[in-house]
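Missing here: one protein chain of the complex. Every other protein chain is in place.
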Amino acid sequence: MSTLEHDPAPVGEPAEEKAPSRLAPIGRFVVSLLRMPTGLFGVLVMLGFVVLALSAPLFIHPSDLSVTQADGPLLAGPRSGYPLGTDPAGRSVLLLVIWGSRTSLAIGVMATLLTMVLGAGIGLMAGHYQGRVGRLLMHVTDWFIALPSLPLAIALAAVLGQGATSITIAIGVTSWTGTARLVRAQTLAVEARPFIERARALGATDTQLITRQVLPNVMPLILVSSTLTVASAILSEATLTFLGLGDPTSVSWGSLLNNAFMQGAVTAGAWWYLIPPGIAILVIVLGFTLVGRAVEHVLNARVQPR
Amino acid sequence: MSVGVPLEAPTVSGPEEGPERSDFPVYLARKVGAAVVSFVMLLVVGFIIFSLMPSDPVSALTRGRPTSDAQMNQLRHDLGLDQPLWERFLTFVGHTLTGNLGYSYEYHQPVSTLIADRLWPTLLLMGSSTLISIWLGMWLGIRAGWHPGSLLDRSASAVSLALWSVPTFWLGLILLVVFGSGSVGGIPAIFPAGGMQTHGTAGGLAPSHVLDVAWHLVLPCVTLVAVIFAQYVTIMRSSIIDERGNPYLLTARAKGLRDEVVRRRHAVPNALLPSVTVIFLQIGGMIGGAITVEVVYSWPGLGYLTFTALRIPDLQLLEGTFIVFSAAVIVCNLIADLLYRALDPRVRRQ
Partner (left out) sequence: MTAPFAGLRRRRRVAALAVAAVTAATISAGLLAGPSASAASSGDSTLTVQADTQMTTFNPFLSYYDGELNVIGAIYPALTMLDDQGQPEPYLADSWSTSSDKLTWTFKIHPGLKWSDGQPLTAEDAAWTFNLIMHNATAATSNGSLVSNFKSVTAPDATTLVITTKQPQANMLYLSVPVSGIPIVPEHVWKDHVTGLKNYRNMDFPVVGYGPFTLTGFKTNQYAELTADKSFFLGAPKYDKVVTNYYANSDAAAAALTSGELDQIGGLTPAQFNKMSSESGVMTYQTQSSGWTAIEINPGAQTRSGKPLGTGSPILKDIKVRQAIALGIDRPELVKKVLDGNGIEGAGYLPPGYPQFFWKPSASEALDYDPARAKQLLDDAGYKMGPNGVRVAPDGKPLEFRLGIHSDDATDAAIAPYLKEWMSAIGIKLTVNAMSFDQLNNDLSKGDWDILMDGWSTGPDPTYLLSIQTCGTLPEDNGQNGNTDAFFCNKEYDRLFAKQQTEFDAQQRAATIAQMQSILYAGNADLILFYKNGLDALRTDQVTGFLQGAKQSDGFYPLQHGFASWWKAAPVAGAATASQKASEQSSSAFKWIGLGVVVVLLIGGGVVLMRRRTAAERE
């Protein structure tokens, strides 16, 4: 992995380890990322999604989301004023889908944070503490991978009670293993390098080693992993909410689809209610995945030019 | 990993064992031992999760029915709900090991009977989807990997990625509404709107019944295949790419064999070997997809059973399906480990 960010060497380190200016590599990284068509597309999608989600309150008024004030025809197809038709309460589907991006973004980000903290934490410790602790953590990780994620998420959500929090926890608990394994492998690789030995010889504590030496080198990997995790977290949130484990009163893509399914939209042929939330999920997940892959590609290219 | 399907090819844990290569019985014992430990931990965690639920199933069961207090207490006693926690755990372990997974008060049947009833539909769905995905994945992946960077390769990757990014249940809903409802744009309902068979048809192996089930299987299978075939494409593709670089293939070409034959007769068999074990590893990831597909199509399998168990929720049934799913994955991983070891001569030889 490239040394994208590297702590300034402690006093006494040889000159070759001195870090260059931090900003230049980032700039180069971004440029090479944007040069890839998939990377460009992905970044645009990501930015567009975040901007849309955050700015939604500016152009969507509470009355558009209000059921009591909705005056559109009930579950009607696209027409003037309602480019994507209406839902069973008479609200515009287009506005609902845009508003739904907020919940999806929120849960996606929160779940990813949880996954990263759990996964990176466990991975770092497993890789750093080589002895019994490390092996134990590795076994726990391997065992967790064996648990099928959806049944586990269902069990957790059923126990914790339905809602956004339990979905976030369920996603976090079922997704951390991938990150943990990656981080562990990378930790092992990093710790094999000479500068770690030197730091240890100089009396650095475990905490210092992990936070100052290992973590910065593992960060790029965590970065890549987190974009891919956001993608899968959004997918998982949609699935869990569709199965009825989410908060049925909040507007999210999953709840729109759940609503559609439960209200007989299939028989009614209400394709305008069924297709847009799925397309939204598809585009967003695709965007994040492409960015993650592009970042990975760029980082790899810098280390091993092909 | 998403609760849908993981995209990256998973790694088998075999080679991680390190340089010491022992003989097969020792390897077997170690792997089986690890599987048993996993299973025990599974039981513990499963019990803990489900005991945490703050609920009184009896009042849920009898709500709306004119039942008296004494009768409700009796029901509580019958369900073993008045025992202390540790006693319930021991009973639970003992029962699970003897195949008694509890009693579903929603269905008035033992959980194991319910699971046994629903096992076949899930196996049918997952089995047919896996077979078709493997075939499709092989066909596409091998060709894509043989000519990396070609149009086929790039479009295969693009399609795979797009299909992975789509929620499984949504794909199912769309297919259902377009082909199963007859309500969209004049397209008639070519396929059924759910379920596993038309009511009233003869059962068993009568040809009309088999065809009826096959007809109902088409949409769920297509949905599941669409989402999981991408993994097999990836696996086959990377295996073939790895194989391509091998010198023995040069020899084959020097013999005058056509490209296609070189690929088919020499590269593919060697590339396939590690892929076989991966198939078993993928089953764990496929369970999530199978559950959502079953829910959308009301396919009466284990996944749909899990979903209906959420209603009250039916604790014992949820616990039972959770254990069965997880145990199945543990078994599949074990088989994958053993297969890897048994099949790959390169690994064994060391």
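The letters A and B name the chains in turn, as written, and every chain counts its residues from 1.
We take it that contacts are C-beta pairs under 8 Å (C-beta built on N, C-alpha and C of every residue); 3 or more make two chains touch, one makes a residue touch a chain.
Just so we're clear, the structure is a prediction, and the values are computed from it rather than from any experiment.
Note that the undisplayed chain, when the full complex is considered, contacts A, B. One of B:Gln83, B:Thr198 or B:Thr251 touches the chain omitted from the figure, and that residue is B:Thr198. Of the listed residues A:Gly127, A:Pro148 or A:Gly244, the one in contact with the hidden chain in the full complex is A:Gly244.
From the set A:Val31, A:Leu47 or A:Leu74, the residue in touch with the chain omitted from the display is A:Leu74, counting the whole complex. Counting the whole complex, the residues of chain B in touch with the unshown chain are 53-57, 59-71, 74-75, 78, 106-109, 117, 176, 180-183, 188-195, 197-203, 206-212, 214-215, 218, 257-258, 261, 264, 298, 300, 304, 308, 310-313. The missing chain lies against chain A, touching residues 66-70, 74-75, 88-90, 158, 161-163, 244-245, 247-249, 259, 262-270.
The definition used in the following text is that only the chains that are shown with their structure count from here on.
Within the complex formed with chain A, the residues of chain B that make contact are 1-4, 6-8, 13, 37-38, 41-42, 46, 49-50, 52-53, 161-162, 164-171, 173-174, 176-178, 180-184, 193, 284-285, 287-288, 291-292, 295-296, 306-307, 310, 313, 318-319, 321-322, 325-326, 329-330, 333. Across the complex, chain A meets chain B through its residues 142-143, 145-156, 158-159, 171, 174-175, 177-178, 231-233, 235-236, 238-240, 242-245, 257, 260-261, 265-269, 271, 274-275, 277-278, 281-282, 285-286, 289-290.
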